[in-house]
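Missing here is one protein chain; the remaining ones are kept as they sit in the complex.
When the chains are written out, they are named A, B and C in that same order, and each has its own residue count from 1.
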Amino acid sequence: MIYEELQRQIEQLRILSRNGLDLSEEIAQLEAKLAALKRQTVAPAPSPSPATELDDWERVKLARHPKRPYTLDYIKSLTEDFYELHGDRLYGDDAAIVTGLARFEGQTVVIVGTQKGRDATENVKRNFGMPHPEGYRKALRVMKLGERFGFPVITLIDTPGAYPGVGAEERNIGGALAQNIYELFHLKVPVIATIIGEGGSGGAIALAVGDRVLMLENAIYSVITPEGCAAILFRDATKAPEAARALRLTAPHLLRLGVIDEVIPEPPGGAHLEPEMTLGTLKEALQRHLCELLALPVELLLRQRREKFQKMGVYEEIPESSLS
Amino acid sequence: MIYEELQRQIEQLRILSRNGLDLSEEIAQLEAKLAALKRQTVAPAPSPSPATELDDWERVKLARHPKRPYTLDYIKSLTEDFYELHGDRLYGDDAAIVTGLARFEGQTVVIVGTQKGRDATENVKRNFGMPHPEGYRKALRVMKLGERFGFPVITLIDTPGAYPGVGAEERNIGGALAQNIYELFHLKVPVIATIIGEGGSGGAIALAVGDRVLMLENAIYSVITPEGCAAILFRDATKAPEAARALRLTAPHLLRLGVIDEVIPEPPGGAHLEPEMTLGTLKEALQRHLCELLALPVELLLRQRREKFQKMGVYEEIPESSLS
Amino acid sequence: MAIFGKKYFKVELDRPERKDDETLWMKCKACGELVFKKRVRENNNICPKCGEYFFLTAPERIELLVDPGSFEDISRPIIAADPLQFTDEDGSAYPEKIKKAQEETGLANEIIIGQARIGGYPVILAVMDFRFIGGSMGSVMGEQICQAIRHAVKERAAFVLISATGGARMQEGILSLMQMAKTASARKMLAEAKLPFISIMTYPTTAGVEASIASLGDITLAEKGALIGFTGRRVIKQTIRQDLPEDFQTDRFAFEHGMVDNLVKREQLRDELIRVLSLFAPLLTQSPAVAIEAHKKEAIV
Partner (left out) sequence: MAIFGKKYFKVELDRPERKDDETLWMKCKACGELVFKKRVRENNNICPKCGEYFFLTAPERIELLVDPGSFEDISRPIIAADPLQFTDEDGSAYPEKIKKAQEETGLANEIIIGQARIGGYPVILAVMDFRFIGGSMGSVMGEQICQAIRHAVKERAAFVLISATGGARMQEGILSLMQMAKTASARKMLAEAKLPFISIMTYPTTAGVEASIASLGDITLAEKGALIGFTGRRVIKQTIRQDLPEDFQTDRFAFEHGMVDNLVKREQLRDELIRVLSLFAPLLTQSPAVAIEAHKKEAIV
């Protein structure tokens, strides 16, 4: 499904390039990605189970649905007067992350979100929503700008992950993610993160250290893609549906594991079918949480944020009696 | 004089490359610099004036003297247990700036200094003491590291200026300098800057926002090189000696203008003739100032630093009566 | 502070005619067409035929941006001194150079600072004039920028800096370099007061100004056609002995390398500023008119 979409987009680019635009590089790049995708792509999933609850793999497909609302759709609908800010002041500007100021229910807020492209041209620009270090550094810059003025931060996460490329490694993508995570614990304004589509690994959590972490009903949030997990653990990338189930990457599981605070319901069939409904529900939730967080003194806010993540994890205490 | 030295170094590289090392790129680079230098280099200056006071242009030549002690010589002699730190954590490591921790009279301090090379090979590595943005960003990182532990900062400045190159501009050298200057005003530890050789423009002041700014007797500190000034204002680069005099770039002038706090005397003929003497005098001065500064509460320290620079500048008040 | 009304510092924004209006028509240097000067001015000094940006003086910039009638000069009554007793090779002393620039521009200095409203929001403007010795930063510019920042804090206004400068003023030597530190040190006052600093870079914003206050904005906008960089093209070319990228140090180059938030067309600059200011509105003095009145009263006392 995704690669059919991609194929369509490559065609589109080819048409564009017939009009005199040189897009050969972009097309080659896309074709490489398509080839990689094909190798990873799985057989069609079995039809949905008769239960009303969707299968985890179905959810993965919905989270990646090409018609799903993306970050800019949320910004447009949830906020007013969005003013986009660009650049990390160090190296470049990364269009895979959108940052800016906007008014949310009358309150100026910082918006940071990963952004996928709707078509081939935009996907080249947005790098399929996979940010480079400069994207995360821009995000940090703008969040700190907001902090200076007391503006709360709203992040929207929809990324397969940070971009796996040479330039990203050269510019210390790992360090950039680490720095963002660290600094988010000291940002003296409320932070609300929402996983709206794909919450892909380190590239997601670097924007998701929030006082509240919300998640759309059909979003996913995982330490690794189902395909990657299947390739490594099962030595068979086509076992992605099984991996998806094993990883417990959907909102209901994550709520149970204490990783997220609230699931934002979607209409049957996914957010893209009735976007206004999902947007309305998310807006109400953001408003409610923001209201609560703005009432907290900064010190308490930061302590609670730290304690929230300090608690995460499950392990077994070994009773002393069992030790030899 | 400088370009004779450079020529010698190119020869040296050629010899090196005969031993199987491929240095063609470095040699080409150096030759380009040599050519540029030749175009800028001035005729030999007139013999020193009979007065004991050296002529400003003589001082420029001493400040650039290839045997003059460089930053690492000072570090070696002034401090113990120097531990060099590398990298900006963003992009790279710039050998034109040396940073690290060391013990100065029993106190751990941060050392930051621009570093020129002694020979051709080292000058390629050190880029003739002309830093890129990553050098300034490394400096800021290490100064902030020191701040976390309460370590005072000692900077040593000897640079023709920030490197005028494409990469430097691409990575926002202006923004890097601005950021350093700004952050230095908020560094919660004593900062003592010493101009030990060339204090070249923005590339120098980005490390010279100190509670104290010391300057060696034969160092220079200027908004532009005499050659550059002559080329622009006099439309004749060979008029550098005149420009040097016009710019008032030597320590006695700068003391009078309130830009520096103390002149560190050098032996007749320059610091390189009796390095131990100059080093001893500087050490005593650093100790004295550090002792004073460590006694100040942080808030007062920062206020005084800000006020010191707020006062800089000379202008004429227009009496109201003279206004029509 | 009565001097604010006096001719020497006042920027005459509403004068009906100008010195250079000797003819009604001018030839566009870009498209070669003859265009009616009045139309050009009404069009933000942009050629009505081809869109080429003509140079804007500081007073013209201010006129373009502020709410009509809201601008009030708040400059300190200072002009450049000659601490170095600097004389160019052609024998002209620095004070003469200043005097000539004053006569040619009708301005006391290379920068105008003033209080105004933009879309009703209170701002303190600091606007450089490139005609005045290349808009270069010496002791006067440094002090006026600090003065502007102090006023912004007092009035709870946004600080808007519009750069058009070749950098430091060589004729003031090291003291011009020190203005980089002086202006940067004042900038913190805005942060402490939670007031926004909007830096607008135009053609050109380079060297000592680009490497200090102009790069320290909360929001940084580049006017379309801006030249942004630290070292001049000529010096770089001479050093590296290579051709420079075609877009080197252009507005687009600055944007692509993450140096500015947005590129803005001149004719949209005012609207863009209003958009930005509106997001900071709750932090600014609520009623700009009241603030201005308060300032006037204090000035009289």
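In this section, a contact is a pair of C-beta atoms (placed from the backbone, for glycine too) under 8 Å apart; a residue touches a chain by one contact, two chains touch by 3 or more.
This one's a predicted model, so the numbers in the text were calculated from it and none came from an experiment.
Counted over the whole complex, the shown chains touched by the missing one are A, B. Only one of the listed residues, A:Ala246, A:Leu273 or A:Leu296, touches the absent chain: A:Ala246.
Note that of A:Thr159, A:Gln179, A:Thr194 or A:Asn218, the residue touching the chain absent from this view is A:Gln179. For the chain missing from the display, the contacting residue among A:Ala63, A:Ala139, A:Leu216 or A:Leu254 is A:Leu254, taking the whole complex into account. Contact residues of subunit A toward the unshown chain are 32-33, 35-36, 39, 162-166, 168-175, 177-179, 181-182, 185-186, 201-202, 205-206, 209, 221-224, 228-229, 232-236, 239, 242, 246-249, 254, 257, 259, 305-306, 309-310, 312-318, 320, 323-324. Residues 81, 83-93, 101-103, 108, 134, 138, 145, 148-150 are the ones on subunit B that touch the missing chain.
Definition applied: only the chains that are shown with their structure count from here on.
Among the inter-chain contacts, the highest number of C-beta pairs connects B-C. Note on chain placement: the centre of subunit A and the centre of subunit C lie 41 Å apart, centres being C-alpha means. If you average the Cα atoms of subunit B and of subunit C, the two centres end up 31 Å apart. Touching of two or more other chains is recorded for residues 170-172, 175, 179 of subunit B.
Those residues of subunit C in touch with two or more other chains are numbered 215, 257-259.
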